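The structure under discussion appears below in the form of structure tokens.
A single protein chain has been omitted from the complex, and every remaining protein chain is retained in its original position.
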Amino acid sequence: MEIPYAVKPRPDTGLYNAKVGIWLFLASEVMLFGALFSSYILLRVGAPAGTWPHHWLNVILGMINTIVLIASSVTVVLSWASLKMGQFGRYRVFQAITLLCALTFMLIKSFEYRDKFNHYEFQLKDGSVVDGHVDWEKTTAKVPKWIPFKLSGEGKIVVEHANVISKYPTTAENHAQLMEGPAPLSKEAKEAEERPEKEIEVSQVKAFSNYGPWHNTYTAIYFTLTGLHALHVVGGAIVIFMIWGPLAGVYRKDPVRYTNRVEVSGLFWHLVDLVWIFLFPVLYLL
Amino acid sequence: MSNSMQHAEHSVAHDDHDHSAEEVRKHVNRYLLIGLALMIGTGLTVWAAFIDFGKFLPGGESVNWNVIVALIIACAKGFLVVGFFMHLISEKKMIYSVLAFTVFFFAALMYLTIWSMEHSNIVHLQQ
Partner (left out) sequence: MDSAHSAHSHTHAHDHDHDHDHGHDEHHELGFWQKYIFSTDHKVIGVQYGITALLFLFFGFVLMMMMRWQLAYPGHAMPIVGKFLYKILGPSMVGVEPDQMVNGVMVAKGNPGVMMPDLYNSFGAMHGTIMVFLAIVPLAFGAFGNFVTPLQIGAPDMTFPRVNMVSYQFYFWGGVIMLASFFIPGGAAKSGWTSYSPLATVADAHVPNGQTFWIIGMVFLITSSLLGAVNFITTIIQLRAKGLSWMRLPFFVWAQFVTAFLLLLAFPPLEAAGVLQLMDNLLGTSFFLPTGLVVAGQASVVSGGGSPLLWQHLFWFLGHPEVYVLILPAMGIVTEIIANNTRKPIWGYRSMVYAAMVIGFLSFIVWAHHMYLTGMGTRIATFFQTTTMMISIPSVIILTALFISLWGGSIRFNTPMLFALAFLPMFGIGGLTGLPLGFNASDIHLHDTYYVIAHFHYIVAPGTIFGLFAGIYYWYPKITGRFMSETWGKVHFTLSFIFMNLLFMPMFIQGMEGMSRRMYDGGTFYLGTDQVHGLSNWVIGLNRNISMAAWALGLAQIPFIVNFFYSINNGKKITNDNPWGATTLEWQTPTPPPHGNFEKPIEVFRGPYEYSVPGHVTDYTTQNEPDKHSHGNPVRS
């Protein structure tokens, strides 16, 4: 049995099946990310005035990643164009670059993630707050990177470039602000002394967490949006790789079908790029 | 209408019906240019993020111009990707109708949700 229009376009719609299918799928993806963007906006306007974190992320890394993804989008469309012109070799080269871009993107992303997981905020029993990266070599206490954030036993924790805020806010309002992270405390942060390093004893710590998704609603939505996007990058790269490598034999037998596959996977890849084009300003810049 | 069509538009319209090797060859340079434009856009949006537009644009503090500018740039970049890399400007009617609905519902989801939260005490705009 042969499904009609699997390769050739149907005359009245001018489309082959997979092209209709992928656009429908992309439409649902738009709604998926749309819902998450709505959530982002709501959480942001719902945060007490002035408490939404700004510039918590490394703009340079974000920008490099944006450029990497844009470059990959260019190579994806060029690889499809090469196939259209019958240049299989060039297609392969372009798509190899795409895959490298995907890899680079994921590497940079994982550096950024790691950075956030090493960044801690300790609330001490004397009411002060210590914020910074933990120096794992000098630290002797067992500090978890994952929930639940509980310390046991003894030992010390060494925080690099610690930002120390001496007064722990006590009123409900200040408390709410603290929940949103150190940014709202910038006034006090100015007064706070910048120290290169700070040592804390386990027994001093009242509560703490790192800057994982659980830290506040900003990190939560940041990890969710970028995590879901990263899953799409990985998924898209796997599909592109499969067509590029293991399934390349299809090209000889049925070049039209093969080119269609490249086109469809390319459409998905462009959507991934598109989502990032919005994620970058929203999370890194605004 | 077809008589008054400009040459550039014509080639797009033609491309629509036939992604022939010849047509595709003509477009390679265009893809490269768009890639370049996207990169410039990226630089632009970063640059814009560090300027306080509220200082010299109308509305002052009450309008968050930085958000508006960033979104305009992002939309322009998005248009380039969707329009040319994804060939949407020369796509079939069927796809347009599907996407029109999607865009509408997307907008409804965003706008109505935020509108209905405006008066709710969960939103701390007043603080």
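Per-chain numbering from 1; labels A and B assigned in written order.
As a convention for this text, a contact is a pair of C-beta atoms (placed from the backbone, for glycine too) under 8 Å apart; a residue touches a chain by one contact, two chains touch by 3 or more.
Bear in mind the structure is a predicted one, so any value in this text is a computation, not a measurement.
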item	value
Chain not shown, its touching partners among those shown	A, B
Full-complex contact with the absent chain, from A:34, A:236 or A:266	A:34
Touching residue (missing chain; options A:212, A:236, A:266 or A:281)	A:212
Residue numbers in subunit A that touch the chain omitted from display	1-6, 10, 13, 15, 17-18, 20-21, 24-25, 27-29, 31-36, 38-39, 42-43, 46-47, 147-148, 172, 176, 179-180, 212-217, 220-221, 223-224, 228, 253-254
Contacts of subunit B with the absent chain, listed as residue ranges	94, 101-102, 104-105, 108-109, 112-113, 115-123
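Just so we're on the same page, only the chains that are shown with their structure count from here on.
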item	value
Distance between chain centroids, defined by C-alpha means - subunit A, subunit B (Å)	21
For the subunit B and subunit A complex, residues of the former touching the latter	17, 19-21, 24-25, 27-28, 31-32, 34-35, 38-39, 42-43, 45-46, 49, 66-67, 70-71, 73-74, 77-78, 81-82, 84-86, 92, 94-95, 98-99, 101-103, 105-106, 109-110, 113-114, 117, 122-127
Residue ranges of subunit A touching subunit B (in the complex, touch as defined)	13-15, 19-20, 23-24, 27, 30-31, 34-35, 37-38, 41-42, 45-49, 59, 63, 66-67, 70-71, 73-74, 76-78, 81, 84-86, 173, 266-267, 270-271, 273-274, 277-278, 280-282, 285-286
